[in-house]
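To start, the structure itself, in structure tokens.
Every protein chain except one is present and positioned as in the full complex.
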Amino acid sequence: MEVYSPEGLRADGRRWNEVRNFKCHINTHQNSSDGSSYVEMGNTKVVCLVSGPMESPSSGRKPNSSSNLTVSISMPSFVSNSRKKFKKNDKRIQELCIFLVKTFEQIVIMKNYPRTIISISIVVLSQDGGLLPSCVNAITLALIDAGISMYDYVSSINVGLYDTTPLLDLNHLEENDLSFLTLGVVGKSEKISLLLLEDKLSLDNLEKLLAIGIVGCHRIRDIMDQEIRRHGNLRLSKITNK
Amino acid sequence: MSAIETAVSGNPKKRLSSGLTVTQKVFVRSRNGGATKVVREHYLRNDIPCLSKSCKRCPNIVKANAQGEFPNFVLETDPLFLKNGKIGKHYLILDTNIILSAIDLIESNLSFYDVIIPQTALEEVRNKSFPIYLRVRALCKNEEKRFIVFHNEFKEETFLNRNKDESINDYNDRLIREVAKFYAKHLSDVGINVVLLTNDRNNLSKALNENIITKTLSDYVELLPNADELRDLVPSEFSNDFSRPNEVSYPEYFSTSRINGGIKNGTLYQGSITISSYNFLEGSVSVPSLPKPLLVIGRENLNRAFNGDLCVVELLPRDKWRKPSSTIVDDEVINKNDVADNEDNEIIISDQERRLLTQEAIEAQNSKEIQPTGRVVGIIKRSWRLYVGQIAPNSINQSHTGNAPKSCFVILMDRTLPKIRIRTRRAKELQGKRIVIGVDSWPSTSKYPEGHFVRTLGEIESAEAETEALLLEHDVEYSPFSKNVLDCLPKEGHDWKVPVDLQADEFIKKRKDLRDKLVCSIDPPGCVDIDDALHAVKLPNGNYEVGVHIADVTNFVKSGTALDHEGANRGTSVYLVDKRIDMLPMLLGTDLCSLKPYVDRFAFSVLWELDENADIVNVNFTKSIIKSREAFSYEQAQLRIDNPSQKDDLTEGMRVLLKLSKILKQKRLDAGALNLASPEVKVYMDSETADPGEVEIKKLLDTNSLVEEFMLLANISVARKIYDAFPQTAMLRRHAPPPATNFETLNNMLTIRKKMYVSLESSKALADSLDRCVDPEDPYFNTLLRIMVTRCMMAAEYFSSGSYSYPEFRHYGLAVDIYTHFTSPIRRYCDVVAHRQLAAAIGYETLDPSHRDKNKMELIVRNINKRHRNAQFAGRASIEYYVGQVMRNNESKQEGYIIKIFSNGIVVLVPKFGVESLIKLDQLSNDANTSEFDENNYSLKFKDTNGKMRTVHIFDKCEVEVKSKLDEATGKRRAQLILV
């Protein structure tokens, strides 16, 4: 397979600036959580459950000292093709969790929730690239579903570089082949609230990657916004119909 | 009316936006016996253009790429018109097999313009042969040929789901037919037809049923106006009237699953096969689980393997094992009726028994008696390429006249390969010419492989034909540089000058102005591509400043340009006796980069401070500007140094260099550097007639070694620096110590014949023991031994530092711990990479990502190693050819040495010409039956042509008559030696 053909098509048939099939739902687990969401980016599928804000079990002892927003990620063994089992304390996953906590502490209006905890749990059902962006998007949606006050949406996507062409929203095969960065953007702004680059990338290319990345994030935000509004209208109609 | 509505079963689709639909490709990947379900997203779109200039609609649907460029519409409005067959104006669509087997024909300028390559076919080609894929991609870039890739599987209109129980081949064929249908309909209003070319009967008849204009390749070629020119180029498997008697039947190859199963459980082995250059019916395959290569003897056991094929072999049962033949077998010896190799029926041996057999084989190989043998049961990868050969005169049916194509045999220059059957109408015309052929197939019922004629190079033995033949045989790229490449050169051309303003830009500011240094270059006479120049001066503190200045090629060859790709691909310049094939265009090599005297040039300098002992006190690397004061030849430099009346600073500097170089050399030898020899000779061309004049053994002067020592020093210093800066990807060169087994026979012969031996504990021990191996009665013996030792050595190789651990970096021959090539960037690509890495290491510029990426470096290294090897072989072959020509006019008696002994012949090396040749027993003796071969003492006893008994031993000096003889079969001139 050509990663990116001279005719400008990627191995899966997308052009350089196209996002994969993005699908999201909120309020998917109303009986087992305070806020929930389900996000699909191509064949990457994650579920997010939020519990809280709720009383902190240890609030008496150390008020406000440590973060009261927690994130955990579960990767069942069927997620990877080799059935590799991810321990809960897997370093890579721990790293992602810390990263997500840092991002959402800035976006949730934490001062509204003193002495409470907000516990976020991500379950990955299927992984085909763009794991971190899917988590970010799912958390944003689930927090909104839980009614937790936030400054704005955070939407996220990854961008890779093939030769001199930036490619938006990489799948797993592309992630293996290219160096890429993940970024998260606040609302419709160009404010980057999250940036992760783990490969080498020459500085000259950074700008165009960020530019297309921001456009991609806005596109994701719009789809998420539609879903929130759809769900809101649904609830509203239920109330008014009564 | 889209195709989707008619698609039968298959996967669900989801519309994402107006032009984009997503579906899933689900398939099973069998790998290593496993079966994994794989799911990939597959996006279908409606913005894929037909790329025909006639089309009015597609220009409205195209989308730009990231650079804002729109696709070029390349297919002509007025393509080839064919009245015959009622085709009219048409484009061509090729199926996979046509591309794979007829790529040479497709590439030719004689035909095949306006061609549509379906994505389906391209993908299949890519999976089957990556080089052919690259050639197709190159065709798509070639503006004249007008080739396009049509991404049919991404276009909603032309994508089809796989049907139930449809094989992948049938599915792909159906996809390709869909392309033809789409184009036919799409272009019907502009009067352009499409012709689908396929040779698959099944596909052909289906296509005809679906009203697609479809032709086989040969039928299509017949319709062309220049059919006569093209007919012979059609690969053989397509010639439908090719009738061939079932001469033999080779065993069928095993199924893939049986091969994989066998390799996995250790009962079958995989390896690249080497056909013995003395016996074309004997091959060997290196097998990791056996201590020595496994022998494969006989036509049937070789089972259609070519030299270099990646084969799968199995062990034969014990009663079929035998000693390796100590006989020489030539195609000439084997007459038409094959050697008896009548295998019994298929032998069935269970895996259990096979494992026991392996054990026995290991034991047998360790003992010296009969050796286990194997047979080829499958071929994983063919080494087929284009071959050069000539038509075997006796294979042409002379009585037959008329224009019907006839089969004849082509004997290849590479004698380890079988003759190839081709079919041509021009056999008589091609007789006595060097021709290029391609191999197409080797069916199990055919005794010889089948191929097709590609082109002719010219008369046998004409210098042009022979030179081109040897370049082709060694895979040397010799076509002129393309326009893209030449466009990368400075616009000023030969008028380019070092800028006057040294503050012009940030790069030139970083250069050191060394024009005040008394720099000179020393090279072979007539050298025009001057890579290196030197200077030395005594410092006030008593130490010396020594500078080595190397042509700054990377100033002109920037990473990622077409020029850089071309250089990277060529890897090295190739030096033939009468010709040089440049790695970089002439303008750079012989002018802008070349450190010519009296003009300013950019250089990359290594500056040392050396003490009296030639120990490095300090080393500095810098980009610089230099002005060479003089370009000497080795001889001129030597004369100037030796002339006591020359007292100028330049000469003094050279004397310093000479003095230091001698110390450096001694230090190197003390460390165990090897002084090996090769029987290389130089051919002098008569300057007027351009005929080869005389042959001379290469002479070495002190000044040769002066330059060499400092180049080594520079290479070592640079190697350390770039390894320091790029521990994972530094471009280095290593030379592995030779395995002891390589020396087994040689040491055995030495002990028995000369009571000597060479030690192998270290390079130092080897060097010392070589010095001790002197035969007082024969001064040449030591050199002979050095030649033979050289042949037991491993080849040095380029590598990137991440591939080996530091102790393995060692260069055995030079006895240094780390080494690279830095000093000849005009003619070697390794040096170009080293230059870039060094420039980055000293902060001159940033390093291109491709030289920082382990995988990409691996690709570069693999290519330059291959190119380097081929260049050496090509150079030798060129000398061999010219030596042959010289000998033709100088038949004489010469001194020779016996370097190999077989039961039916000896191999003699003639140092004067650097040639070696086989003398067969029947040439030594009229009565071959009287000969006695003593394997343990390496001697052969025979009754010579005068009827006297004579015994010859290995290492014996002997008088031989040297003649040059044209081999009738191969058309190759070879030295013929006659023992006097």
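Every chain is named by a letter (A and B) in the order it is written, and numbering of its residues begins at 1.
Everything below uses one rule, namely that a residue touches a chain if its C-beta (ideal position, glycine included) is under 8 Å from a C-beta of that chain, and two chains touch if they have at least 3 such contacts.
The rule we apply is simple: contacts and distances are computed from a predicted model.
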Omitted chain, identified by the protein name its UniProt record gives, among "Pyruvate dehydrogenase E1 component subunit alpha", "DNA-directed RNA polymerase subunit", "Ribosomal RNA-processing protein 42" or "GCS light chain": "Ribosomal RNA-processing protein 42"
Absent-chain contact - pick from A:74, A:94 or A:116: A:74
Which of B:203, B:260, B:358 or B:521 contacts the chain that the document leaves out: B:260
Omitted-chain contact residue, chosen from B:12, B:776 or B:843: B:12
Subunit B residues that touch the omitted chain in the full complex: 9-12, 14, 24, 26-30, 32-35, 37-39, 162, 164-166, 168, 255-262, 264-265, 267, 348, 350-351
Residues of subunit A (touch criterion as defined above) contacting the omitted chain: 23, 25, 28-33, 38, 43, 47, 49, 72, 74, 76-78, 81, 83, 85, 87-88, 121, 123, 125-126, 128
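Rule of thumb we're sticking to: only the chains that are shown with their structure count from here on.
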Between subunit A and subunit B, centroid-to-centroid distance (C-alpha), Å: 50
Complex contact set, residues of subunit B against subunit A: 14, 16, 20, 22, 24, 36, 39-45, 48, 63, 65-67, 71, 123, 126, 137, 140-141, 149, 151, 153-154, 846, 849, 852
Residues on subunit A engaged by subunit B in the complex (per definition of touch): 1-2, 5-9, 12-18, 20-21, 42-43, 81, 128, 164-166, 171, 173, 200, 202, 208, 212
